[in-house]
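Here the complex is missing one protein chain, while the rest keep their positions.
Chain naming follows the written order as A and B, and within any one chain the residues start at number 1.
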Amino acid sequence: MSAAHSWLGQLVARLRGWYAASRSAFVGGAIILVLVIMTATVSLYSPYKPEAMDFMAPLSGPTGAHLLGTDNFGRDILTRVLYGYQISLAVALGSVGFGLAAGTTLGILAGYFGGSVDNIIMRPMDVLMAFPAIVLVVALTGFVGREISVMVLAVAVVYVPIFARVMRGSTLEVVNELYVEGARARGASHLRLMLRHILPNAIAPVLIQASILMGIAILLESALSFIGLGTQPPDPSLGLMLSEGRSFMQQAPWMVMVPGLAISITVLGFNLLGNGLQDLLNPASRSAAANRSDDLGQRDEPVERASKVAQRTKEG
Amino acid sequence: MMSLLSVRHLTTEFYSGGRWLEAVSDVSFDLRPGEILGLVGESGCGKSTIAYSVMRLLARNARISAGEVWLEDVNLTEASEDALQDLRGRRLSMIFQDPMTALDSLFTVGHQVVETLQEHLELEPPAARERALALLRQVGIPAAEERFGAYPYQFSGGMSQRIALAIAISCHPQVLIADEPTTALDVTIQAQILHLIRRLLVEEQGAGVLLITHDLGVVAQVCDRVAVMYAGKIVEFGTVDSIFGEPLHPYTQALLNSLPSQGIQRGALENIRGRVPSLDDRPAGCRFHPRCPHAAAICREEAPPLLQRANGQEVACVLYD
Partner (left out) sequence: MRLLRYIASRLVLLLPVLFGTSVLIFLLLRLIPGDPAQVILGLRATPERLVIVREELGLDLPVHLQYGQWLGKVLQGDLGKDYRSNEAVTALLGVRLPVTIQLTLMSLALAILIAVPLGIRAAIKPGGLADRLSMLLGLFGISIPDFWLGIMLILLFSLGLRMFPSSGYVRIDEDLIGNLRSFFLPALTLAVGLSAVLVRVTRSAVLEVLELDFVKFLRAKGLRERLVIYQHVLRNASIPIVTVIGLQFGYLLGGAVIVEEVFSLPGVGRLIVSYTLERNYPVVQAGMLMVAFLFILVNLATDVIYALINPKIRGAGT
């Protein structure tokens, strides 16, 4: 009994500590954790299958049997939302994973070697960034095919230059640090320098970015499905549910309200987590920006800083 | 003698680490018309805080917790924000240490003079322009007509400080506060700016100048009287002649001893043994006692008051009780 008590007490104390460290990261992390658990185990507790139609109760409002109502086929909306999250999260994880792996590699190479390597890597990235993400993703999925794997790759293509830019920037910040110079002087190889000395010290901004981009991937997936280029019926996808619900929004507004809220909550969770991580991992970021140089570099500095803010907050 | 600016028992605090810390403790002095009063001390002794307290331009985390500041018949510590805005630049002006950052880099220098004139004097644009040009000529900007439309980055530090001075004196203020006005400048330029201040404000207009500096050389050059500050308090006060001739307070003596005999050098104040105590670590009793060669037991317990001596010099030290 007392053992259980102290165990619980420790857990509460630890949670309090995290909450105190960053409210934003704590709340965001909690939202995501709860959603992931609910989504992963939905088949264990939901009385409905996502495709199961209840012809007795189409367009039913929230009731005891259907907590968040049903759609025009009498399918349970809550169940479909939870299954829909599976696709959303899969696309988000996949695209961020690919984008992160490729982008980080390119970024560290560009930042480490500089010069022409930098140009060869980053100029195409600039071109890629000149496109609004959604236009690129629409074109890719539209022409290649409307499968989840294509969606993942299309979003990853959009993310590579973003990750590359962030990684390049933070590599440049640490590449001349003493510990890197020291390792170099001791004869460490390029590969070792990059993997052992630069990567661990430069990765934090990339991870913050990753959290924000998870949220944006969920937005992109649902947007694609919404305009008919993503997940195809009858698979449950949040964007698809929204577009199906539009025809019924006067009789059954919950058909459009619930999936939209579901998307917003998830994205909010990732944004909160990202903002919180930003404060935790990089507390100097705000005060450092206050140093204003007065030479000609003045122009580039606010531009770069602003673009960081822009990337952090939204890529569209 | 009547005084222009009267600082009475001023205490200013900063909020830091969850509590209020005194940066300036019970400081009183008077600034008379036609004099330059030097306020000298090491960095962190609270001299700039006095300037900002008088101007009522303290940072968000600072407050005046006790005392009063009077500009003739106006109580600045109780004046409204609107009243202060009207007084600043018109009756009470200030210039800063780094002239290169004091001007807004996105506006022409002409505009920055003109907007001050228009704010306070209700001049028509052509009249304001004429007056601004005259001011720029007065402070010694060559080819003022041509340089009226130039931007701050096109001027040197010395020229920028002249422009700032033109702005500060544009409405004939009674009091100018100059916070380390020459610290960022070359020695030759320094002397020019100081003489400009003396000529334009003191000699021509009979204004009072509060000159804040850590440089005793600057004090010797232009000041009439001087207040020596240590750790938030005035420790010695008198005419420049008497203080340079017969420094009483051990801190003042140490300051003067640290000057090289043949000339005056910047940064020399850091040569006294020990360090200026930080805000949250001020010793009890006389604040100088841990660094004082004459420190006695009583110095650890009692803070000596600033008392007048026979020659008119004021000093806060038990050696002279």
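By our rule, a residue touches a chain if its C-beta (ideal position, glycine included) is under 8 Å from a C-beta of that chain, and two chains touch if they have at least 3 such contacts.
Keep in mind the model is a prediction, meaning the values are calculated, not measured.
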item	value
Neighbouring displayed chains - absent chain, whole complex	A, B
Residue, one of A:S22, A:S211 or A:N271, that touches the chain absent here	A:N271
Contact partner of the left-out chain, one of B:S6, B:S25, B:S53 or B:T116	B:T116
Contacting the left-out chain in the complete assembly, out of B:L4, B:I64 or B:A102	B:A102
Candidate in contact with the missing chain, chosen from A:L33, A:V127 or A:L195	A:V127
Residue among B:L4, B:I50, B:A132 or B:A168 touching the omitted chain	B:A168
Chain A residues touching the omitted chain (full complex)	123-124, 126-128, 130-135, 138-140, 142-144, 215, 219, 222-223, 226-229, 239, 242, 246, 249-250, 253, 256-257, 259-260, 263-264, 267-268, 271-272, 275, 286, 289-290, 292, 296, 298-299, 302-303, 305-307, 309-310, 313-316
Residues of chain B (touch criterion as defined above) contacting the omitted chain	55, 57, 81, 85-90, 93-96, 98, 101-107, 115-116, 119-120, 151, 153, 164, 167-168
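Here is the rule we use: only the chains that are shown with their structure count from here on.
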item	value
Intercentroid distance (Cα basis), chain B paired with chain A, Å	54
